[in-house]
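With one protein chain withheld, the remaining protein chains of the complex are depicted in position.
Just so it is clear, A and B label the chains in written order, and each chain counts residues from 1 on its own.
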Amino acid sequence: MPVASPKVRFRDAQIEMAHGAGGKASRRLIEGLFAPILFGASTEPLGDAAHLMVNGAPIAITADSFVVSPLRFPGGSIGELAVNGTVNDLAVSGARAEALVVTYVLEAGLPTEVLEAEVRAMAKAASVAGVIVAGGDTKVVEHGKADKMYITTAGVGRPIPGVRITARSARPGDVILLSGPIGDHGITILLARGELDLEADLCSDTRAVIGLVEALAAAAAPGLRWMRDPTRGGVATALNEFARDCDLGVFVQEDRLPIHDAVRGACELLGLDPMHIANEGQFLAVVAKEFAEAAVEALQRTPGGDAACIIGEVREQPAGSVLSSTPYGGTRIVDMLVGDPLPRIC
Amino acid sequence: MCLAIPGKIVELSASDPHRALVDVVGVRRGVDISLVEPDGIAPGDWVLIHVGFAMSKIREDEAQDQLRMLTALGEAEAAMQEAQGYSSDDADPQPEERPSP
Partner (left out) sequence: MKYIDEFREPELISRTSEEIRRLADPARHYRMMEVCGGHTHAIYRFGLKDLLPSNIELVHGPGCPVCVLPMGRIDDGLSMAAHPDVIFTAFGDMMRVPGTQGSPLEHKARGADIRIVYSPADALKLARNNPSKHVMFFAIGFETTAPSTALTLMRAKAEGIRNFSVFCNHVTIIPAIRAILDSPDMRIDAFIGPGHVSTVIGCRPYEWIARHENKPIVVSGFEPLDVLQSVAMLLRQLQHGEAKVENQYRRVVPWDGNKAALKAMAQVFTLRSYFEWRGMGFISQSALALNEDFADWDAERRFEIPGIRVTDPKAAQCGEVLKGVLKPAQCKLFGNECTPERPVGALMVSSEGSCAAYYQYEHRKHALVSIPA
């Protein structure tokens, strides 16, 4: 049942940080400006990667840019993110990444050792993810015109046989799976910036999830409806996009969300919702109910999937929205993030 | 209007008598303890933190008292009275009202 997505016009006078934060503002920019001009003919909801036929062969293609401060943080660095991010975008679109190309935008004055460390981090991450880096380009801008370095990776991949990812295939009764604990990456970065003077033993969760996705596909491909990696904007934003794209309701049981203590502590302290915090090594999947058990078992058997779990289900209502329930029977609507998550005191 | 969170005092600052390190489930931050110093603050104490300042020392006895009272809710009359018995055992210097059953 195709759903006419509401027309969003992009009326903002200038680009703000929020347009890159993955929430409502980002969506407005994409749907209100990029999509109508660049790919106006498509009626498919926007996915993480495009699946095309080239000379009769199916391929998946995607690109992602990486801007992070600090460049290195506990558990990872910009180089590792740049590989894993693109590999994961392909993976959750139902494809295994085969090759990446990379472009660097470097700020004049960047120490070579900083660059080399990131190039090595990329090589290592690529080898772990089983993808080759096939080429690239470099630009250098004047000192002060960029923040140290930005990396863009584009990836091409091979669709996983039998998997077709589209939110519109979801049906009421489908279950929602999550691959592991949420919020580690976003909170690690927030703390690593040092501005809040908070410390915790916490690491970014950056990793390639392709192994987990393949295990899930092997166990549940016929019932696998949709996947997404909840990066910027967190689980809340990814689920809202799903709910909107399939015009069904998403029901999340809040107490089932795996969250590390330190992430919970930081969120309580800063007034943030863990569901809005970015992840770099997790994904959400919607699976037909009859495949749910097999899917969870397959994920839990795969290295790095031990915390995988069912967090909720798809319902008829509230169509287009995400509802979350507390263990004691209260419910609330979970909205998309507006802009970046900002710490609050009141 | 004001987000305030319980944290545990981990250590008092050696260099600044008005500061201490607190822990909120594994997240640590230095906070100003000037406002709770009159209560006497030591590592292991719990304080309520707002914008990097300890606002109040948390009273474990009052917390337990509240939970006991709520546990007794809806149970037999006898259990209710027993709960009141507990709470009146605590010496309470404050002239405040206790919730009537």
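FYI, a contact is a pair of C-beta atoms (placed from the backbone, for glycine too) under 8 Å apart; a residue touches a chain by one contact, two chains touch by 3 or more.
If you're wondering where the values come from, they're calculated on a predicted model, not measured in any experiment.
Only one of A:136, A:258 or A:343 touches the absent chain when the whole complex is considered: A:343. Where chain B meets the chain that is not shown, the touching residues are 1-6, 8, 24-25, 32, 34-38, 46, 48, 50-53, 55-56, 58-60, 62-63, 65-67, 70-71, 73-74, 94-97, 99-100. Although one chain is not displayed, chain A still touches it through residues 14-18, 24-25, 195-198, 249, 251, 261, 264-265, 268, 270-271, 315-319, 321, 323, 325-333, 335, 338-339, 342-346.
Keep this in mind: only the chains that are shown with their structure count from here on.
Averaged Cα coordinates give chain A a centre that lies 40 Å from the centre of chain B. Listed in rising order, the residues of chain A touching chain B in the complex are 191, 196-202, 260-262, 264-266, 268-269, 271, 344-346. Residues of chain B that touch chain A in their complex: 1-3, 5, 7, 24-30, 49-52.
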